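Heads up: the structure comes next, in structure tokens.
The complex is shown incomplete by one protein chain, all other protein chains being positioned as in the whole.
By letter and in written order, the chains are A, B and C; residue numbering begins at 1 in each of them.
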Amino acid sequence: MSNSNKLKILNDPIYGFVTIPNSLIYDIVQHPYFQRLRRISQMGMSFLVFPGAHHTRFHHAIGCMHLMQKAVYSLRFKGVQISESEENALYIAILLHDIGHGPFSHAMEHSIVEGVHHEQLSLRFMHELNETFNGQLDLAIQVFKGEYPRQFMIQLISSQLDIDRLDYLKRDSFYSGVAEGNINSERIIQMLNVVDDVLVVEEKGIYSVEHFLVSRRLMYWQAYFHKTSLVAELILTKVFNRAKELAQKGQLVPCTKPLQYFLNRTLTQETFSKEDLFQFSLLDDSDIIAAIKTWMFEPDYVLSALSKMIINRDLLKIKMLTDKVSKEKVDELRQKLIQQTDITAEQAKYLVFSGKIKNQAYNLEDGPIYISDKKNQIKDVIMVSDQLNLKALTKPVTKYYLCFPKSLLEN
Amino acid sequence: MSNSNKLKILNDPIYGFVTIPNSLIYDIVQHPYFQRLRRISQMGMSFLVFPGAHHTRFHHAIGCMHLMQKAVYSLRFKGVQISESEENALYIAILLHDIGHGPFSHAMEHSIVEGVHHEQLSLRFMHELNETFNGQLDLAIQVFKGEYPRQFMIQLISSQLDIDRLDYLKRDSFYSGVAEGNINSERIIQMLNVVDDVLVVEEKGIYSVEHFLVSRRLMYWQAYFHKTSLVAELILTKVFNRAKELAQKGQLVPCTKPLQYFLNRTLTQETFSKEDLFQFSLLDDSDIIAAIKTWMFEPDYVLSALSKMIINRDLLKIKMLTDKVSKEKVDELRQKLIQQTDITAEQAKYLVFSGKIKNQAYNLEDGPIYISDKKNQIKDVIMVSDQLNLKALTKPVTKYYLCFPKSLLEN
Amino acid sequence: MSNSNKLKILNDPIYGFVTIPNSLIYDIVQHPYFQRLRRISQMGMSFLVFPGAHHTRFHHAIGCMHLMQKAVYSLRFKGVQISESEENALYIAILLHDIGHGPFSHAMEHSIVEGVHHEQLSLRFMHELNETFNGQLDLAIQVFKGEYPRQFMIQLISSQLDIDRLDYLKRDSFYSGVAEGNINSERIIQMLNVVDDVLVVEEKGIYSVEHFLVSRRLMYWQAYFHKTSLVAELILTKVFNRAKELAQKGQLVPCTKPLQYFLNRTLTQETFSKEDLFQFSLLDDSDIIAAIKTWMFEPDYVLSALSKMIINRDLLKIKMLTDKVSKEKVDELRQKLIQQTDITAEQAKYLVFSGKIKNQAYNLEDGPIYISDKKNQIKDVIMVSDQLNLKALTKPVTKYYLCFPKSLLEN
Partner (left out) sequence: MSNSNKLKILNDPIYGFVTIPNSLIYDIVQHPYFQRLRRISQMGMSFLVFPGAHHTRFHHAIGCMHLMQKAVYSLRFKGVQISESEENALYIAILLHDIGHGPFSHAMEHSIVEGVHHEQLSLRFMHELNETFNGQLDLAIQVFKGEYPRQFMIQLISSQLDIDRLDYLKRDSFYSGVAEGNINSERIIQMLNVVDDVLVVEEKGIYSVEHFLVSRRLMYWQAYFHKTSLVAELILTKVFNRAKELAQKGQLVPCTKPLQYFLNRTLTQETFSKEDLFQFSLLDDSDIIAAIKTWMFEPDYVLSALSKMIINRDLLKIKMLTDKVSKEKVDELRQKLIQQTDITAEQAKYLVFSGKIKNQAYNLEDGPIYISDKKNQIKDVIMVSDQLNLKALTKPVTKYYLCFPKSLLEN
């Protein structure tokens, strides 16, 4: 089959048409590992709040590749030398940067695949694909691991202003309808440049950078940490904690085979095997949803109660607080619940719990976003004079939550 | 709980904010039967072509209710009397008009729930809900069944220019990125009126009606009948035909319980029981996807081969033709396949097959779309003088397809 | 000044960013002849109906150049050879195709510059610019005149599916808010190809072509020929007919110098001089608006009455009719007006008048839009089998209008 037959164009409601630039990338996209991303939604349980938010990690990865094409074009226009193999490495690295995400990744990372980070999994997948494609992913892997000598390429893949963020904020805003997250990715990319191997934004783009940081923070508090999404995700974590607990006690918890595989095991980064990876590649949102639908009818009270909450969108009550919830407060509520119903103290832990979430719009300890002036001098964006309020964005914000059954409210 | 606590606003990327008008409707939306629509995608397998097309029947139903609110507002503004209970009936009827759809409805209607039409199922669900809500859905059911005396209300729910179409064309266009389907629903609704109990579009809206019909036809051929969506849906039907065949022969076909329930049964409209309905209410896209992922590893060749095709997006070859495919041609291809591989004639039927699709932009035999002139005289839109080309839209277009494994091409 | 300093990027709300591809084109854009297009609105008096429709011929020309860049890119991708000088010729020809338009061109072409067609003027401007730029526009002029040997290039500039239409429909739809005109220009351009030197649309684009033709017709009847825009434009023509009549009788009609210049002259294509062209280049919308504002206070009744109508948006009554208005009907109304007021028969002609407008969505006598099938055979789009309704679009539609003062209604 000739190369040109594989050149494909995809419709994207956001960018219009997206072009797959060459045959190797087409083959990567067609690989079952990548196709699996079609079945993993990008925003987890957020669809319970934003009914349009069903877009997938597949679509996001394709969108990233499109923006990376724009970035390469823009940088070359400004005289930055990027070889064809470096270009390809950028496309492949961004396409695969999230391939290690499992379904509802936050919930799963705290339950069934606890102990293995999604970036590690992405890397494992890349190595597998690199074998399949005879080493053609070598450069991409170097870039992804941050080991390639050209710093700006690494920053395009992973930094506080990377292509990943430029796509997901715009995409999540589009599909959720939270209009404020609609950042001007195209403009920011137009203003990227490279100075002394560092990725920079030209001076006149400073307001767009600030707008980007503020929009991102807004998306965190208004969408990603929306209290309904949050409580749904917490319940989901609890469901799988419970299922794993039961499974490891030897109780039968009906579900698909790959899910069973992970319920029965305790993984660690070190011992994570090829078979583990293969089984992981078979998991997607459908296993999770199908399982909790089944578990609504299981005898274990906690498992069925929490499962019903998600399926029927009849969630625990969640309170957002500015101060940490005391252990006493939580215990008190658990006691109350135990008295109200006939559950055990151990069960009550699944139904009354607290915790915290944290967001920092701009992190001083990560690599900075650099601004270049007309003389090509570069500065951390927060040091550029009139932008006092950017400094304020570095302050981490922590909020606390307390979740419990609605029945506790009514007494 | 007071009424006002239940008033909710939803984000819709298309319409901005959608308001749930009252407490009864809020309760219907919260019911598990309706929440299930969150897990059923609107465009079936189309996401394999249009990666953004993951919107759900839930979102569409909510969008319909929103447009119905606009329609009621617009008609009242023109002096059409609509009582509060009629208004509510319209909202409920449109909200529930598609509640009987199963996952991937076309594929399922030709396999596991063969013999029971989705409109019948919608009606069954409505009756169940009517019991739950103490008869408050009586009027809505009358309207849905076409038995309410006011004709225009029935036309708003189901006709060649109903609210359903005004939402789904716009929504499918938005999420798929096929920009041409972006009809001007708001304008058409602004131009609706009622003359002698008939729903009409005011004369000056005739070009918008034509634009709507042409856009709809385009969506059919470019999106709904896109050859890749089509072949995927046909394969899906075959997978479930096969699974049902095996199940009914007594072979174990691993899947979730509700799916098992339907694989083991042959349904008819007449015998469809309360339990059947309950089991149906537990089915959604996740059961289907989880099942075919599992079936990739089943020993039955047909079942596993077809399942892999869908999961890995490595589909049968499909050819679109203007003429019917002869039985001889199909047989010849099946023979070739049998020689090439070691499958049986019976298996070959699942891998080589033909059929037809048909679309008619405007159907002369259904109720017409009426245009009213300034004297409130009404005419079928195709009779309005200079619109010769509307007449042409009444011609049904039939296309034929032939599907077979790619291996047959290469010999 | 180096070339690269001139490379510019413009914001376009429709396409995002538009790039000016080289220094020559930048210099053409900066030329006063081209800058003048910033002061000439694209949709004439339509802003009286669509308050957002104030976009200019400048913006449209820039948008055309952008789409032409996309077309060149798409055609080259498919293997069509286009040299760099041909590419430039295409950009320049499309940029300048409308440069001969005066303010409110339809009204002016029937009054002050009567006798000289805007395409002739465009050509004259191109020749002037060609002198300024030392012959660098030679090729562009050849293409514009239809004399270049490569047919498809001429079709890109002027045909029933040219770049001009692909921009103006989308742009006019965007700024007016008539959503139905929002054609999918990007998709049509993606599907362009060249077969035997003929510009074609690939088969699968046939529905997009139909959608384009239907949208265009809709824009004609709903926007360009909207009865309020139409009557305003007709009144404007009458104002200038009247002003010219008075001026040529020797009466002083206060206005700017270049406008005075044309009021005092009768032009012909043959005698149109270099000075005429220079004076024409000084005219824009502001001369017209400033003049009619002044004329509201002139003693001539017709001049002041018609001027006030436009400025205060208090227009003549217009009736749209399917049949030609008889001379008798018009005379009768004029008599009535004369009796009602104290104007003369000659004045009445300016206040009561009739005429016709005509639109043909697809013209059989112009060069056809060709569709190519997979074997690269090409056919006129209306001959492609299932598209009966395209045939219908070839029927010219004529409508008649009758305009008169509102006072005639009330008696």
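Some points to look at:
Basically, a contact is a pair of C-beta atoms (placed from the backbone, for glycine too) under 8 Å apart; a residue touches a chain by one contact, two chains touch by 3 or more.
Nothing here was measured: the structure is a model prediction, and the numbers come from that model.
Contact with the undisplayed chain is limited, among A:Arg76, A:His117, A:Lys356 or A:Lys391, to A:Lys391. If you put the hidden chain back, the residue from A:Asn11, A:Ser111 or A:Ser208 that touches it is A:Ser208. Counting over the whole complex, subunit C has residues 10-14, 16, 30, 32, 35, 38-39, 41, 47-52, 54-56, 58-59, 62, 174-178, 256-257, 282, 284-290, 293-294, 311-314 touching the chain that is not drawn. If you put the missing chain back, the residues of subunit B touching it would be 9, 16-17, 186-187, 190. For subunit A, the list of residues touching the undisplayed chain reads 178-180, 182-184, 186-187, 204, 207-208, 210-211, 214-215, 217-218, 221-222, 322, 385-386, 388-393, 395, 397.
Please note the rule applied: only the chains that are shown with their structure count from here on.
Chains A-B form the pair joined by the most contacting C-beta pairs. In this view the innermost chain, defined by its CA centroid being closest to the centroid of all protein CA atoms, is B.
Subunit A maps onto subunit C through a rotation of 180°, based on Cα atoms and reported in steps of 5. Using the average of C-alpha coordinates as each chain's centre, C ends up farthest from subunit B. Centroid to centroid, with C-alpha atoms defining each point, subunit A and subunit C lie 50 Å apart. For the pair subunit B and subunit C, the distance between C-alpha centroids works out to 43 Å. Listed for subunit B are residues 178, each touching two or more other chains.
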